[in-house]
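Here's the structure, in structure tokens; my notes come after.
A single protein chain has been omitted; all remaining protein chains appear in their positions.
Naming follows writing order (A and B), and every chain is counted from residue 1.
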Amino acid sequence: MLAFLATTLVAYILYLILTMFSGSFGLWSLGELIAGAVLSLIAGAVAFRVAFAKERAGEANIFRIFNPVRFIIFLVYLIGPFFFSMAKSNFDVAYRVITGKIRPGIVRISPGLKTDLGITLLANSITLTPGTLSVDVDEKNGDLYVHWINVKNPEPSPAEVCGSFPDWVRRIAE
Amino acid sequence: MNILIYVLFGIGLTFNGLGAIALLRFPDVYTRLHGATKATTFGSIFTTAAVIAYGFARGGPAFDTLAIHAIIALIALLITNPTGAHAIARAAYRSGVKPKYAVVDKLEEKK
Partner (left out) sequence: MIVDPITFFIVAACFLLFMIVSMVRLGLGPTAGDRIVALDTVNTLVVSGMIVFAAAYGEVIFVDVAIIYALLSFVGTLYVARYLEGGL
């Protein structure tokens, strides 16, 4: 029931953002408000099982992502360290495109994250940051296989591959 | 404001072009994914940011709406692009493409 309400609320907020400045009834026209309510109820009824699928055993609270503190940490992470290393990674890619110096390989790291959300966030962060691309995940213990374009050490620690990201992800998602 | 928009477009086009060239220059699927995903995502952030700046600078309901919708399109791109890259990398590995010139391959040892 809570999953249904949460999905409906997210869908309604997205609808309201997309139809902003549509009418005379405040920012929104009355028709848009009613149509949005009906459509987001339908979307919630169809999608709540997928949006809040059961995670693995030992899961604390599935609705922890609605905690506003986590949202603020997420925004700080996005604007600060994430954007910085993304810029760095692009200059790195530019350097390798021009000179053609590569030393690729697939390495394994164990960041020690437990939840699906955390692993997804870390894998996407790794893909967009310097010289690394996540290839596969070991679903039993959350180990990631990472394609590294400039291998310095065949058995690296997580900090060597992705810096302080696991700590940030632990603060956001676990 | 004008100069900001020109600079944002310039940075974005540079990185998008690098992504397209990376596709031609790198030797195998994984390194091509590196170049294409990172460079085009980063370049698209900047060209979309230029459009957002233009929308808010023009003002009025129509152009404010344009800027807000552009922000949502940017969020959609940011979520879907790395996930798609991950799916392609995994599919390429499972369909039997080995990384060229690899010095180490831990995924091979696992199986």
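The rule we apply is simple: a residue touches a chain if its C-beta (ideal position, glycine included) is under 8 Å from a C-beta of that chain, and two chains touch if they have at least 3 such contacts.
Not measured: the values here are computed from a predicted model.
Chemist: Who does the absent chain touch among those shown?
Modeler: B
Chemist: Even though one chain is hidden, which residues of chain B still touch it in the full complex?
Modeler: 1-2, 5-6, 9, 12-13, 16-17, 19-21, 23-24, 29, 32-33, 36-37, 40-41, 43-44, 47-48, 51, 54-55, 57-58, 62-63, 65-66, 69-70, 72-73, 76-77, 80-81, 83-85, 87-88, 90-92, 94-95, 97
Criterion: only the chains that are shown with their structure count from here on.
Chemist: So in the complex, which bits of chain A are touching chain B?
Modeler: 14, 17-18, 20-21, 86-87, 89-90, 93-94, 96-97, 100, 102-108, 123-124, 127-128, 131, 133-136, 138, 145, 147, 149, 151, 154
Chemist: Could you please specify the touching residues of chain B with respect to chain A in the complex?
Modeler: So the residues of chain B in touch with chain A come to 15, 18, 21-22, 25-27, 30-31, 33-35, 37-39, 41-42, 61, 64-65, 68-69, 72, 79, 82-83, 85-86, 89-90, 93, 99-108, 110.
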